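Dumping the structure here so I can ask a few things about it.
A single protein chain has been omitted from the complex, and every remaining protein chain is retained in its original position.
We call the chains A, B and C, going by the order they appear; numbering starts again at 1 in every chain.
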Amino acid sequence: MSDYLQRMQKPRNVYVNGEPVSHLSRHPMFCGAIRFINRYYELQQQDPAVHLVNHEYAASLLIPRSIEDLRQKGRSYKAVADTSYGMLGRTPDFINSAIAAIASHAEALGRDQYCDYAHNARRYYDYCRENNLYVSHAAINPQVDRSRALSELRSPSAGVRVTHYDSNGITVSGAKMIATLTPVSDEVLIFNMPGLTENDKDFAIAFTLDVTDPNLRMLCRKTLTYPEHSPLDHPIANLFDEIDCLLLLDNVQVPWERVLIFRDVEKSNAFYDRTKARNHTGHQGIIRGQAKAELLTGVATRIAQTLGLDRFLHVQEKLGRMTTSLDLLKGAIQLAENAATIDDHGVCNPDISAIQAIRYHFPLWYKDMQQTIQSLCAGSMLSIPDAVTLGVLPPQQQDELFDPYRTALLNLGWDLTGDGFGQRQMVYEIYHAGDPLRIAAKHHQEYDKRDLLATLDQLLHSSCQERNHD
Amino acid sequence: MSDYLQRMQKPRNVYVNGEPVSHLSRHPMFCGAIRFINRYYELQQQDPAVHLVNHEYAASLLIPRSIEDLRQKGRSYKAVADTSYGMLGRTPDFINSAIAAIASHAEALGRDQYCDYAHNARRYYDYCRENNLYVSHAAINPQVDRSRALSELRSPSAGVRVTHYDSNGITVSGAKMIATLTPVSDEVLIFNMPGLTENDKDFAIAFTLDVTDPNLRMLCRKTLTYPEHSPLDHPIANLFDEIDCLLLLDNVQVPWERVLIFRDVEKSNAFYDRTKARNHTGHQGIIRGQAKAELLTGVATRIAQTLGLDRFLHVQEKLGRMTTSLDLLKGAIQLAENAATIDDHGVCNPDISAIQAIRYHFPLWYKDMQQTIQSLCAGSMLSIPDAVTLGVLPPQQQDELFDPYRTALLNLGWDLTGDGFGQRQMVYEIYHAGDPLRIAAKHHQEYDKRDLLATLDQLLHSSCQERNHD
Amino acid sequence: MSDYLQRMQKPRNVYVNGEPVSHLSRHPMFCGAIRFINRYYELQQQDPAVHLVNHEYAASLLIPRSIEDLRQKGRSYKAVADTSYGMLGRTPDFINSAIAAIASHAEALGRDQYCDYAHNARRYYDYCRENNLYVSHAAINPQVDRSRALSELRSPSAGVRVTHYDSNGITVSGAKMIATLTPVSDEVLIFNMPGLTENDKDFAIAFTLDVTDPNLRMLCRKTLTYPEHSPLDHPIANLFDEIDCLLLLDNVQVPWERVLIFRDVEKSNAFYDRTKARNHTGHQGIIRGQAKAELLTGVATRIAQTLGLDRFLHVQEKLGRMTTSLDLLKGAIQLAENAATIDDHGVCNPDISAIQAIRYHFPLWYKDMQQTIQSLCAGSMLSIPDAVTLGVLPPQQQDELFDPYRTALLNLGWDLTGDGFGQRQMVYEIYHAGDPLRIAAKHHQEYDKRDLLATLDQLLHSSCQERNHD
Partner (left out) sequence: MSDYLQRMQKPRNVYVNGEPVSHLSRHPMFCGAIRFINRYYELQQQDPAVHLVNHEYAASLLIPRSIEDLRQKGRSYKAVADTSYGMLGRTPDFINSAIAAIASHAEALGRDQYCDYAHNARRYYDYCRENNLYVSHAAINPQVDRSRALSELRSPSAGVRVTHYDSNGITVSGAKMIATLTPVSDEVLIFNMPGLTENDKDFAIAFTLDVTDPNLRMLCRKTLTYPEHSPLDHPIANLFDEIDCLLLLDNVQVPWERVLIFRDVEKSNAFYDRTKARNHTGHQGIIRGQAKAELLTGVATRIAQTLGLDRFLHVQEKLGRMTTSLDLLKGAIQLAENAATIDDHGVCNPDISAIQAIRYHFPLWYKDMQQTIQSLCAGSMLSIPDAVTLGVLPPQQQDELFDPYRTALLNLGWDLTGDGFGQRQMVYEIYHAGDPLRIAAKHHQEYDKRDLLATLDQLLHSSCQERNHD
């Protein structure tokens, strides 16, 4: 049994259906995810050249110094993503890449009278690296009323706030939503996305937590797997549920060495950007997205072949929209790596502009891919009897209609597009990196438009001048 | 217990998970649908002025002679649809409206050496009307290979075909897919959509069947309800599953008096059009769609209010797109009624052009409504712990986050957009009346374009002439 | 020569290419519009049953008391629109319908120490009616900086403001943009769209002006006609240019009897809504839109036939999208009339909700129609030699390529979609009734959602209650 699987034996406060779950690895809602997360560790054994640095530590924790380093990390990301067809968004390499970024830009965290946060970040990196840990994260505050600031909300669960602090550390209470896979991780990094206002000081914190902390409760959403159904009925939904949960913190004690930001709104808002964490988690994310898009393209292609649809021009166009999108994705991933720059810390950061460009467009491509699959299957997805029923049918030779491959294929189509599994994947792609509307708005603001505008002004001034000479 | 509920006690060959279901009304997968279908019969008691003709028979079976008759049918359709928020597409009034249309245009079915099919149609109407029956239907052939004709396919389940006939009747075998609610109906009308080719003669049949026929098996798809979950977890998905199933006919004997079309490709392809069945089922369908669109508009509006989003201009635009679509829908329904024409049989048929116009656009509106709800909820839909867990939480006063209404609302948002329930509703809207691409193509072909083209030609000829005078 | 044509002889300050235009009716930029506007008056002679009330005055000035009155106005609007294929947006009936609405809701204008504005409105109606005048309008303030209020802008042309007033009247200066067809009208109604802020008092005015006023200058935009080209080259662009212009008012004196609103921000913002002017101009506008959509549908159909494209399914779908949109438009126009209500003043006002629903969707349909035509013609539109060149070609019998009808048809396709003429028509449809984004936002706000929300709440409360019983 791997170290990770052993660590998963440790009890933690996970609630499902109002009951605490005692053995996660035997529970149908968690065993799939644990098995797939464990593949991340297995790959380190099977292919250390790709997944380890100097046979020592995880490639995702490599602090990249060159574009070639980024490419190595990229190869590891892709192989990890392929194990779950890109459907597990929060594999260990995701936050690992952030932990490495934060440690290598630790000065951004600074120090104050209580603590040297930069030092904390570097030590935490060492700790994760030595123990090959799986760190999850929780950043999103429950959506109570988006038109008001955190500090204006009455709900005690509006976010996580400091309620007390002394020389030992800080005490925090409150909630975070959409903590993905935290129940099956070792650690959780808690922080905020930008947008806090100056009155939100008590919320402006970042810290790490051992997920077995007794004052941390993880309330899971309803599961999206069907334990009573065979893999033939749900070829992918039943592989794993990338469970999301609501974290409730009830007077959790956090020692100072685990604190990264303390009551500092400016640092909190700049956290993800200044540490370059978003560049590196973004890099992992877009590569993982490729694995996902490849599965959907394969599924659509095969369904069109199987149902005799691929001879129609308008179907071919839809399939071609998928392959062309794949090419755009590959090109933009290359751009993110090739346009990477080495900063003052000697760290090579993927180009955030290319990453955010993908993050704006990928959900649109993904939605379109889903809809193509839905349109190819049309009603057929809804006419598949379950596997047990199929099994009791009298054997009808040559009856393509009951062919298990065809059945699995159409059921996969439903899992990916019609079932809760597929829709969660969609919602995940649209929102996991922030509201696309704001991603685009920020892309415009941060884009280097000087050359574009200089060219334009030259044209316009020439128009104005020629007029004067007329 | 109503007559309908009593009839539902009769055994029928319904398979779920490989097992025959003995008591449908006690089975979690069927009891909801049965309860909601029964409301159709209850309404006849509660509001006979709307739902009965002369206190005698169902309004849906009225053969309309005037626009006012159509409007009465419309009022009944709407009240029936409202009981299930339009989410039950195949309530008894749907095919009832077709039964009335077929009977009143029975000459289209003609007669031959075996039988007088027109006579059959009229008698069947009387039979349904006297017994206040619930007739479902099965028209779609399993999608084996769309690029080939039925008769070219090897699968014995490619459609339903005549294997034998004699003076007693015909013997049929094969399959139909997406037979919606047939398990909880009394009768099923089996026919084909247009598109048979001349070699498909054996498939070119239409007939009715008592669903308790011992040689008819109904294989259900996987259910979309969650019997283990409370209504708070799935406010609408758990109300009912509008179950779809695959019909398998194994040497079913059909007496001649139940046959409507017999080995006649031309009549089969023209069946739905020439009997005006599609005008009248279409009329019911667009009105039912209104009930559905109204629920989604209400949900989106309330979510925007609850999450404090309705102050943002771009959110208001999305909500306004919903209300403007509702208005277009209402207008087109009025057009379908107001532009109705009385044909040679003295029957007043809703305008098929207006109906098909809605059928092309409604799925687009519906998809857009779903996406608006998804975008408003974003991750919040995925952060709701289940009801039992919420119940065991320590009471936290003022914590809006755990408010049951808010929980039910977000869960309803998920049911309608993310869950299998909601996606099936979407697939239903897109395909239940045929491929939208072909609906539009046919709308163009059938549209009366003479005035448009005459106006155009006048303009063009005037351009050509003026040139000659230049 | 008609009265209108005679009035057009009167000099007015119209500038084109920096020069004042002396004789509009002989100028290539104006003669087309004048000819087509005159058809409005000719129709009154030719078909008085439709276009006159009691053989006395224009149907557009009828103050409607019933739905039947609205329908009569509608028939007249349609016949007028057909004369220019809906491409002249500002025919006299457009503002006439507003003049009638304002007069019949004149109390909304009230009175103050200077004047009885309600009385002014009624008298102005009588004046227009007796003289069968053509009133244009100018409402939009030049777009200087949309993020600031009018009163914060330094530009003296930011809007029209009061600079002085005494017992004789008011003195106004400033500018209005997009005054459409004002040069060829008799009168212009100047007012503001909603959105003035409390500091904008000097701008908060409404009044009428004789367009021959010596202190009013009309600066025309560049023309979109091609005087040097034959009608074969530009079958519709050369019929007329619906010229837009910038109005510059330089100390214009307006007597009190022509003032409708005077330094009253609240009344100015409510003007169009409270007088029901927008209901009635909207009614004219949606009917005119129908004429336009009919022309484009005819053009697309004919191009598909001529180029042998109408056998392709994906082309048929595009054409069907046009005919289905036409049906939705017709339905919503019927709804606007059928849902009209009679107000306290005994005036029957078309339903604004239906009108605004169309106004949100029509530009989308229109853009789609344009793009369909563009996609059918593709490069062919750009390969047509001009008519003179075609005329000098050696006669090539049987050469369909040089057939004048085909040439005119493709040139018409270009005029409607590629040329400045067609793009102005598009911009007109998108913006003439306000920003579509805000139209939708307001539709949501004003929509009667009570029933929708009550139904929803019933469902949610039932979910919450059932949970309690579990």
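Here is the rule we use: contacts are C-beta pairs under 8 Å (C-beta built on N, C-alpha and C of every residue); 3 or more make two chains touch, one makes a residue touch a chain.
All of these numbers come straight from a predicted model, not from anything done at the bench.
Asks: With the missing chain put back, one of C:N199, C:S383 or C:Q465 would touch it. Which one?
Replies: C:S383
Asks: Of the residues C:S2, C:Q46, C:S66 or C:S155, I need the one that contacts the missing chain.
Replies: C:S155
Asks: Can you tell me which of C:L5, C:V50, C:A270 or C:L307 touches the chain that was removed from the display?
Replies: Of all options in C:L5, C:V50, C:A270 or C:L307, contact with the hidden chain holds for C:L307.
Asks: Touching residues of chain B against the unshown chain: what are they?
Replies: 313-314
Asks: List the residues of chain C that touch the chain left out of this view.
Replies: 15-19, 140, 142-148, 153-158, 175, 177-178, 219-222, 226, 229, 233, 244-246, 307-309, 311-312, 314, 374-375, 378-386, 388-389, 391-392, 396, 398-402, 414, 417-420, 422-424, 426-427, 430-431, 435, 437
Asks: List the chain A residues touching the unshown chain?
Replies: 82, 85, 230-232, 235-236, 294-295, 297-299, 301-302, 313-314, 316-328, 330-336, 338, 353-354, 356-358, 360-361, 387, 404-405, 408-409, 411-412, 437-445, 447, 449, 451-453, 455-456, 459-464, 466-467, 470
Just so we're on the same page, only the chains that are shown with their structure count from here on.
Asks: With touch defined as above, tell me whether chain B and chain C contact each other through largely the same residue numbers, more than half shared, or through different ones.
Replies: The interface of chain B with chain C is built from mostly shared positions.
Asks: Taking every chain's C-alpha mean, which one sits closest to the mean of all protein C-alpha atoms?
Replies: Chain nearest the overall C-alpha centroid, as shown: B.
Asks: Measuring centre to centre with CA averages, how many angstrom lie between chain B and chain C?
Replies: 41
Asks: When the centre of a chain is set as the mean of its C-alpha atoms, what distance in Å lies between chain A and chain C?
Replies: 50
Asks: Which positions in chain C are in touch with at least two other chains?
Replies: Answer for chain C, listing residues that touch two or more other chains: 313-314.
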